[in-house]
Every structure is written in C-alpha cells, then in structure tokens.
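Quick one: structure below, then a few questions.
Note that one protein chain is taken out, while the other chains of the complex remain in position.
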C-alpha cells in the first residue's frame, strides 16, 4: 500500500544558508513546507544582562557585537538613548561624522545582504563581487576608527575622533565609483532571468501584515510601506539631506532585495551631501560630557534606522555610573516573528530565498 | 603528428607480432583503455584547476596560485589530502551501498569513453550502435546518485537524490529526441559516421535548435549550475554527497568533471564536427581539434556556472517537460519535412 507521510527536516543550526546559527524545524510534504518552527538562541550572550554590570561607556563595544556588519549604527542607537537620558547636546560636526560613518556601515551591511542573497539563490559570483566593494568600505572604516567591523566609533556626546586628513576625499572618491559598481550588480543579479523567477511572487508579505507584525527596515518597505525613520521622524541631521526612500510594490523577495539595492544608491547620495556639508563645519567632535557618566534617574527610549530595520534602545538609569537596565529592540529578531506563516506552502528552495530576503543577523537576533 | 596515436598503436601491434593475433589484439585494447583511463583522470584533475581559475578571474580574484607553477598542482595536493582523510561512515547508513556508490560512480563514465572517437581512427572501439550504447550507459549514473542518497540515511541526501532521479529522467528525454534530428540526417548510430557526415557542414548549423536543447539537457545531465539542484549547496548542503568525506567525496567530485568531459565530447561529436578541422586548418592534427572544441564547450559550461543562479525544482521540471520536450518533438518534425523536401529537390 502506498501512503504519503509528512516528515521533519532540521534546517540548521549548522546550515550554510541560515546566515549563522539559526534553526528551523520544517515539516515537509514532499518538498513543500507545511509548518515551520523557527528556533533561535544559539548565539545568546546575554548582552542586556552584561550591560548592567558595565559603565555606560563600556556598553558601547557590546553593541558592536549585535549587528557586527553595521556596527556604527548599533553604537549610534545606544549613545542616542543615553544622550536623551542625559540631555547632552551633540556638536554638529560629530553628527555629520556619525552620518558618514553610519551610512558607510549601512553600505557594508547592504553589500553583504545582496551578496549573500545571490549566494542563497545559487550565484556565487555576485557574492564575491559585493565583497570587492565591501573591502574598500572596510578599509575606509578602518582608517577612521582603527577597526574593520567592531567600530565602537560613537561616544556619548559625540564620536571618538575626527576624520584623519584626506579621509573625506577618499570617501568622496569611493562614492563616485560606487554607482558604477551598483550597476554591475544590477546587471549580474537583479536583471537575471533565473534570479527573478526564483524571487518574484515568493514570500509575499502584505503591507497590513508587515505593519501588524512590527516588521521594519527594507523588509517593511519592500511591501510598499513608507516608513524609514530617517524620513518619518528625522534624527541627527538627516533632515538636511535630499534623498528618497525606495519602496517595493508586491512585498515579495525580489522587492525586498531591490529595496536594498536602491537604498545603496541613496546612501551614495547622502554621503556625498554629508561630505559637502561637513567641509563647511568646524568644531569639536565631542560634546561637554562629564568624565564619569552618571545620567539622572529615569528612562529613555531612542530608535534609529539601521540596515536591518529599526533598532531601539531602552535605557533605565538609577543615578549610578552603571545602567540599571538596557533593552535592545533588535530588528532582525522581530522581523523573524512572522517567519512561520511566511514559509508555509513554499518549497525548500524558497525557504532559503525567503529567509535570505529578510536579511537577518544572528548576533542581533540572539542578542 | 596527425597519426601519432594511431602510429603508436600500430607500432605496438607489430612489436607484438610474435604472439598469437588474438592475444596481441587484447593487449593493444588493454593499453588503449588504460590510456583513456589516465586521460580521463588527468583531465578531471586539471579541469578542477581550470574551473577554479575561471571562477577566480570571473570573480575579481586570482584563484589557486601557490602549489606548483601557477598553482597547477593544487588539485593534485587536494586529492592527496582527501586520500589521507578517514571516510566517516555513520552508524545508520546502509554500509554496503554507501561504499559501493563512490566506487561505481566512475564506471558509466569510463565505459562511455570506450566508444568516443578522439580523432581520425581514434575510437577505442568503433561500435555500430555507438550512440545508443553511449546514451544507455550514461543514463545509468542516475542509479548511483540514488544509491548514494538513499544509503546516506540523511534527509538532505534523500531529497537530493530524489531530485536527481526526477531531473535525469525528464532531461534524458529531450536529449535523446534532440539527437534524433542528427540521426535522421546521417542515418547511422555510429559516431565515426556522424562525424564523417559533418565534413562540410557542422550540424550546429543545420540543427541549431537540437544543439541548444542538447546542450541545455547535457548541462542538466551533469548537474552543473544552473541545474545543480541535486547538490544545491545553499539549500540541500550538497545533497546526495552530504555524508561523504575523504576520497569517497573526491570520487563524486572528480566524476562530475569526467561527466562534463563526456558531455562536451558528445556536443563536439554531434554538433561541432568532431575532429574535423574548420577553415581548412589541416596542419593541426585531428585529435587536437577535438580537444580544442571540447575545451571551448567546457569553458562555456564553466562560465554558465559562475554566472547563473540555481533554478527551482518545479521550474526545472516545467522547463524540461513544457519547453524542451515539445521543442525537440517539433524539431524532429521540421527535420523530417526538410529532409523530404531536400530529397524531392534532389540534392
């Protein structure tokens, strides 16, 4: 007698396409997903607990390790929350340095996102081409901060140091080259017939659902929801730049990917404007901050837009030099909340495509 | 130069003149087969290197360049390392089948090479039904992939080998139907006859559709990207050979390149005029022409792999059954009509 049977497939934690140590227990009917149970926590280090035993400044390097591909943006979110708590003014030049470093971080993160996504779909060349430009970005960041990935560049009340001599020119020159490179990725990956067949109408996320499930970043904008914190409620000096927020229409994997692709072009625009404007501004890059940081008792929540979505820091102070409670709203973590429903009914190969299109970072998911 | 290998065979035969003719012929045959074996293995090794170099240059990097001159000994060292490694057989495998699969994986490929004419009078065995033999033997490799996937007792391997069976069955069909056009024109299944028929016009010009179908199907047959679904390292973690390590894995790996060699040889024989020299460039020996053409096809296949993403399993099936099969049937129909008209005109 022949009968069909559903079976479980353990997808991860050691699997090349989960982008780290993420695990999904798939219930399959043939190759079709019936149910998916995402399991995370393999990289849980207890950053929130560790932060309670460190001083405010010592927490900054921990935030690097959340989304280590865009470390500056993580630092930035944290120092913004503490600054809000302490009511510190950040000097203008420091704000611009944060924008330039932050946008370069975002570029590095997006390059990885599109590179690994093309690898997930099966094109290895896109991956290495993206790494070529990422290498330049890393070199620039290293020259600025002394570190390639874990930057720890932001400080409470400013940034660690001013740009070295000639650095801004180098960034400017790199930004001139970047659009041609993005065209190259577009030609190799975005325009590819097979790539489009693999990603279009796959993992469709409706705008209502995306909002309801608190999905943020390019994953939300891929569904056509115009919500980018840089535009919706401009923080820092983002209201001084002229840029667009790329939106998708269908909310499928391709739109999410394409949003990142187009966002890279906007990064180029922002950085070029920032460099133009920072040349006019002189002054310190650190605000007036006491040596020992002791914010008054109270709490503050600050959020910024990172490459993955909205990162929010909730910091509670009890008046001592150590934070009483730090909570991180991690975009990757919350974006995964809808994964089960999203995967149902698709094939195993689509699981990889959908998971990759959400662009998660396991350091951030597991915190 | 032209008759280098034929001359060697003749020399060998005459030096064995003292022996009874049956025995002498057997020894010559043995030498021929060993020569082919060495040829395939050396080629497979060298193709891995070529693949990595091509990939390197396509991906803005250099590729292997440390071991030996220009990195030429890289794969040799890799294989050396793999030979030294322990082959891990986990406790739930079907041990006999598990170990048999990597041993058998080279068999169909090697058997196929017996009938391939590498140059003028250079087929080890000039068989009457060479093409039929080749297709029949080549398709048995499905069983070996299936054996490997099944015996591994791993769900990823199982899915991979299920895909391999489905894929090979559905691409075998358009492949054979595409060849039919060629066979209708030549009226022979003998490879040497097919090559001889292309002395003036290669079949790529008279049968372009068949060429395309055959090329796509044969890329799929040797599981190369964009049809490398049965491996699919980003979804199935290498599919049927997930559980293999050491030399057992290397056998699968090398067999892939040997299979590519067969496919390229087939494309060359059926559509690119085999060992015929184009533009009257006769001073280059025929066997060299054969290799040049083969490696050009190989290069194209490698470029495909490093350019295209992988297609999905349902798209693969859809493409095979809904596009390639009807197209190849139409090709047969058109070829038949064309031949009838040609004959009516009296060419």
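Here the chain labels run A and B in written order, and each chain numbers its own residues starting at 1.
In the analysis below, a contact is a pair of C-beta atoms (placed from the backbone, for glycine too) under 8 Å apart; a residue touches a chain by one contact, two chains touch by 3 or more.
Everything below uses one rule, namely that contacts and distances are computed from a predicted model.
Enquirer: According to UniProt, what is the chain that's been left out of this complex called? Choose from "ABC transporter permease", "Putative sterol carrier protein", "NADH-quinone oxidoreductase subunit C" or "Acetate CoA-transferase subunit beta".
Expert: Options "ABC transporter permease", "Putative sterol carrier protein", "NADH-quinone oxidoreductase subunit C" or "Acetate CoA-transferase subunit beta" narrow down to "NADH-quinone oxidoreductase subunit C" for the missing chain.
Enquirer: Considering the entire complex, write down the shown chains that touch the omitted one.
Expert: Missing chain, whole complex, touching shown chains: A.
Enquirer: Kindly state which of the options A:68, A:131, A:167 or A:301 is in contact with the chain not pictured.
Expert: Touching the chain that is not displayed is residue A:301.
Enquirer: Pick from A:14, A:177, A:212 or A:249: which residue touches the chain that isn't shown?
Expert: For the chain that is not drawn, the touching residue is A:212.
Enquirer: Determine which one of A:151, A:181 or A:225 touches the chain that has been left out.
Expert: Considering all chains, including the one not shown, the answer is A:225.
Enquirer: From the list A:35, A:170, A:240 or A:329, pick the residue that touches the absent chain.
Expert: Counting the whole complex, the residue in contact with the absent chain is A:329.
Enquirer: By the contact criterion defined above, which parts of chain A meet the unshown chain? Give residue numbers in ascending order.
Expert: Interface with the chain not displayed, on the chain A side: 40-41, 44, 46, 48-49, 53, 209, 211-216, 225, 227, 232-233, 298-301, 303, 310, 312, 314, 316, 324-325, 327, 329, 333-334, 336-338, 366-367.
In this section, only the chains that are shown with their structure count from here on.
Enquirer: Just curious, how far off is chain B from chain A if you go by their C-alpha centres, in Å?
Expert: 45
Enquirer: In the complex formed with chain B, which residues of chain A make contact?
Expert: 7, 9-10, 15-17, 31, 118-125, 128-129, 132, 188-189, 192, 194-195, 197-198, 347-352
Enquirer: For the complex, which residues does chain B have touching chain A?
Expert: For chain B paired with chain A, touching residues are 55, 58-61, 155-156, 159, 225-226, 228-229, 232-237, 306-315.
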